[in-house]
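Since the structure comes first, as structure tokens, the remarks are kept for the end.
Every protein chain of the complex appears in place save one, which is left out.
When the chains are written out, they are named A, B and C in that same order, and each has its own residue count from 1.
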Amino acid sequence: MDINQKYMIDPKDIRNVVSRDGNRIGFELQLIIPYYRGAALSMIDELYVKVGAILYPKEQLTFTVDGFSYTWPQIETVTTFRWEYGTKATVFVPQQGGLDVSPIQHIEVGCSIRRSYGGRFPAPVVVKVAVDPCKLKAIRYQ
Amino acid sequence: MDINQKYMIDPKDIRNVVSRDGNRIGFELQLIIPYYRGAALSMIDELYVKVGAILYPKEQLTFTVDGFSYTWPQIETVTTFRWEYGTKATVFVPQQGGLDVSPIQHIEVGCSIRRSYGGRFPAPVVVKVAVDPCKLKAIRYQ
Amino acid sequence: MTIRLGVSLYSYQQTYLTGQLDLEGCIRTVVETTGATGIELIYEQMPLERYPDAVYPNITDKGISRWKELMDKYGTTPTCMDSFIDSKLYRGRISTVQEQIQMMEQDLKLASQLGFPCIRVLALVPPEVLEGALPAAEYYGVRMGQEVHPRFALNDEWMLNVAEISRRRNSKYVGLIPDFGIFSKGLPGSQLNLMKIMGENPDIVDFIEVSFKADFSHKEIAAQLRQMGAKEATVIAVERSAFMNRYNNPDLLKDLLDVIMHFHGKFTYMKEDCSEELTINYKDPIRILKEAGWDGYISSEFEGQRAYHGQNCPYEEDEIEQVRRHHVMLNRLLKS
Partner (left out) sequence: MTIRLGVSLYSYQQTYLTGQLDLEGCIRTVVETTGATGIELIYEQMPLERYPDAVYPNITDKGISRWKELMDKYGTTPTCMDSFIDSKLYRGRISTVQEQIQMMEQDLKLASQLGFPCIRVLALVPPEVLEGALPAAEYYGVRMGQEVHPRFALNDEWMLNVAEISRRRNSKYVGLIPDFGIFSKGLPGSQLNLMKIMGENPDIVDFIEVSFKADFSHKEIAAQLRQMGAKEATVIAVERSAFMNRYNNPDLLKDLLDVIMHFHGKFTYMKEDCSEELTINYKDPIRILKEAGWDGYISSEFEGQRAYHGQNCPYEEDEIEQVRRHHVMLNRLLKS
């Protein structure tokens, strides 16, 4: 089931992240929920980012929505805050140096929502994008 | 802190449990919350029963309150049901044969509620009772 | 006693997601393009409020007023609110029956605050949750309709059990909501259309459509497709559809009309001439409803857009046009 696979990621939202002291500490991308409704944050079942062959499982990612950041496993019991349908959430990937190896980086993102129906483990919606690091903007984290 | 230690267990509530086919499958006791207010079930931090030297950690116990039964770890995310102040909860201990070795069995129960203040891990309130198995009633589970 | 028409805003999810319509725009579009006035809402898809004002299932008086203003402004009527009951809220466990009943009660309350007469309960919500929530349904005056959705059938024991709860408890507050997808033969129209778009031989695709309607089995059709040189993906799609696709004889509706409170007018592909849906039988079920004098809404539930939501699919369906065509057909069937 590839719900919202077409809308899950906009490559233009991918940016390198620079820390306060000027080092590239990773990159971020933005996700639209791969589901046709919003959900409590605890229902994010699977989330990963692959950069080439390097896998960043959810435990290494930071998930930010509505201005608040969450990590795993803490987010697994957050039920009173939601990832609303159509609201972009930011995922930070702590890759040293960000995306800087040219010419093209292949990024794969998998995400699934633990809905009550449709099988025991909903397969993640997987999106693959090719990114040219030279064209990436950067954002500075405070 | 020995909150409600005097009221946590009434030895008269201890009963052997007989299954439908007549076997003694364990025993149950009833607990008053060791705290001066009720709490969400997820806040039961520590719970154990020792029979002599045999320890039954919470993962082996069944906790029943208001007619609904819970086990660990599932109960750790039940926040919309509570163990109210003064409400007896039943703890089932799956000891084969129940309490049947005479003359006297020494039972120890430890329980703590994960309140927000008062240190990182609230020490459990521990109650020790001596039980004469010959005097125990039995209850049949359906 | 009359069949009325409405639209589930689920039908416009893509237009909403891409920012072309907001909630008000969706309601306005229903009225302007179909003439229908029934509005069905998946609250969690198009909520009236969000953080920091209120987070579902909560809503403030302001949110409630906003909804009522919209209904007044466009002369629309709330028909059904779609509920989910997230039994997998927490990793590692299924929510207890009592927790699911609490979730149902929250949805019943929200539905009543917004003026919905019923809620759609997902097909897999167990009967003990329905029965446990019956007092709340009666208290809030909101009916719980369990959806009869592919792959279920109207005469499955699971569904008949719901009808039996309603009759045994003598309560109209629990019943059924059939989804027209159960009157479909073979693969959905949008999936057939997608095959053509992705390069399958159109004759092969038409063959699949026609063969299912002629009641050939999945195995027979798949075998024939292999001989015809269909793509492997096409053959696999046909084989896999066996699980979901069980055609319900519309006559099965007759004995259940007393417990049916609402219909999902599921469709995925309306022909340009609005004559019919590609694979779903609308004619016979509507005839049966008319003959029985059934009273309630058929609520268009367009799902075809999702077939084209794959990352690399070049096609995008026009939801608004599809729903417009659906209502041309529905109106014609109602009048005939």
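Side notes on the structure shown:
The rule we apply is simple: contacts are C-beta pairs under 8 Å (C-beta built on N, C-alpha and C of every residue); 3 or more make two chains touch, one makes a residue touch a chain.
Computed from a predicted model, the values in this text were never measured in an experiment.
From the set B:Arg24, B:Lys50 or B:Arg114, the residue in touch with the chain omitted from the display is B:Arg114, counting the whole complex. Only one residue in the set B:Phe27, B:Tyr56 or B:Phe81 touches the chain that does not appear here, and it is B:Phe81. Touching the omitted chain from chain B are residues 2-8, 32, 36-40, 42-43, 45, 66, 76-77, 79-82, 84-87, 114-117, 127-128. Against the chain not shown here, chain A presents residues 68, 70, 73-74, 77-78, 80-81.
To be clear about the criterion, only the chains that are shown with their structure count from here on.
Of all chains, the one whose mean C-alpha position sits at the greatest distance from that of chain B is C.
Note on chain placement: the centre of chain A and the centre of chain B lie 44 Å apart, centres being C-alpha means. The centroid of the Cα atoms in chain A and the matching centroid in chain C are 30 Å apart. Between chain B and chain C, the centres computed from C-alpha atoms are 47 Å apart. Residues of chain B in contact with two or more other chains: 77. Annotation for chain C: residues touching 2 or more other chains are 89-90.
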